[in-house]
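Worksheet: the structure to be examined is printed underneath.
Omission of a single protein chain aside, the complex is shown with its protein chains in their original locations.
As written, the chain order gives the labels A, B, C, D and E, with residue 1 at the start of each chain.
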């Protein structure tokens, strides 16, 4: 489940462990990229203050929501593209 | 062989495996960097279309060719530099 | 010790090995980031010459010194912040 | 469990837990290194001295706190969105 | 190998294959994450709403396809150049 989506099923424990590791790796990698992107899109890198402004907070929420939408769009488009190219 | 160039020879299987992994890691890392560089150098990040233009395609071919040339130049220069500094 | 600062103590050898690896990873990661930052802050990316100019050398020394100071500031601020948020 | 005993972890669970702990440590270190690089990059602009000046110090401190708050906010939203995603996938029987 | 028979893989080959599979999965994931980040960065510019608007959606779709084609083209050229490089190295007896 989640963003990674490694398939489950009857695997030996070592492969299961490797798959779980892979999936966690994927999620934390996405999280790190998201952090960088929303920092660039939403933070005024001036630091006149130590608090997030209201505008920055709202921007951050939308940034995360839109990132997940982009993730879904890319994933669907990629699946179609791969299918088309295998036939 | 290839871009990595880990030395072969009589190694125990585990070391051989580690060397093969290292070499593959090197090649895919180079590939990822190349992808980023040619995207920045050749793609007009506007997406008025889903096709690579003729100009973008040609630029990409040259980008890859030149990257390999830079790779060779740096590698030779570095070898000379290391030799000079060891004497 | 050093920049990483993984705690020592009575650990089994495998955990000790993993901790040592983690710490080295931290130090080399910091070193790589420092290299990128001081390159951006101090090098005129023009290459009219193959030598570091006097100005670039001095800038580099200060860049490293200031990076370590930032490291210490962030580390202290983060410790206080975590403490405050746990109470 | 017969002969097995309560609270005993299987080899799999032990490995899983060990992996999770190493992952958390690694993630924390990545977050920390990012923070140092970001605040250095955003705040340090004067290379006429080898000591941080007052303006840079203030900037670094605000940068640390503000980015920690940013990370936390992103973390909360990320967890929410990820939970929604897993729900959707479960509903579609995937 | 005595009694060993056809199609049996040595321990080394098994490990090698396992490594290759994990590598491929990892490479695919990296490519995928790069694609998402790139298309987000290039296409999402409006933060007055929490839904992608039509312009952004179109951009993301084109971005995905165009960058897949770019990756494939780079992959082909990379393979060709790498083959040439290995030939050269073999010729020089290295």
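Keep in mind that, in the parts below, a residue touches a chain if its C-beta (ideal position, glycine included) is under 8 Å from a C-beta of that chain, and two chains touch if they have at least 3 such contacts.
Because the structure is a prediction, the values reported are computed rather than measured.
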item	value
Chains shown that the absent chain touches, full complex	B, C
Chain C residues touching the omitted chain (full complex)	1-3, 5, 13, 16-17, 20-21, 24, 27-28, 31-32, 34-36, 38-39, 42-43, 45, 47-52, 56-57, 60-61, 63-65, 68, 72
Interface residues of chain B (partner: the chain not displayed)	4, 18, 22, 25-26, 29-30, 33, 37, 40-42, 58-59, 61-63, 65-67, 69-71, 73-75, 77-78, 81
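Throughout what follows, only the chains that are shown with their structure count from here on.
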item	value
Contacts common to chain B and chain C (chain labels)	none
Copies chain A and chain B - rotation angle from C-alpha fit, nearest 5 degrees	120
Equivalent of C-D within the choices A-D, B-E or A-E, defined by over half of its residue contact pairs recurring	A-E
Separation of chain D from chain E, taking each centre as the mean of its C-alpha atoms, in whole Å	26
Junction residues of chain B, two or more chains touched	none
In chain E, residues with contacts to at least two other chains	43, 61, 65
Touch-based graph of the chains, sorted into line, ring, star, complete or other	line
All chain pairs that touch each other	A-D, A-E, B-E, C-D
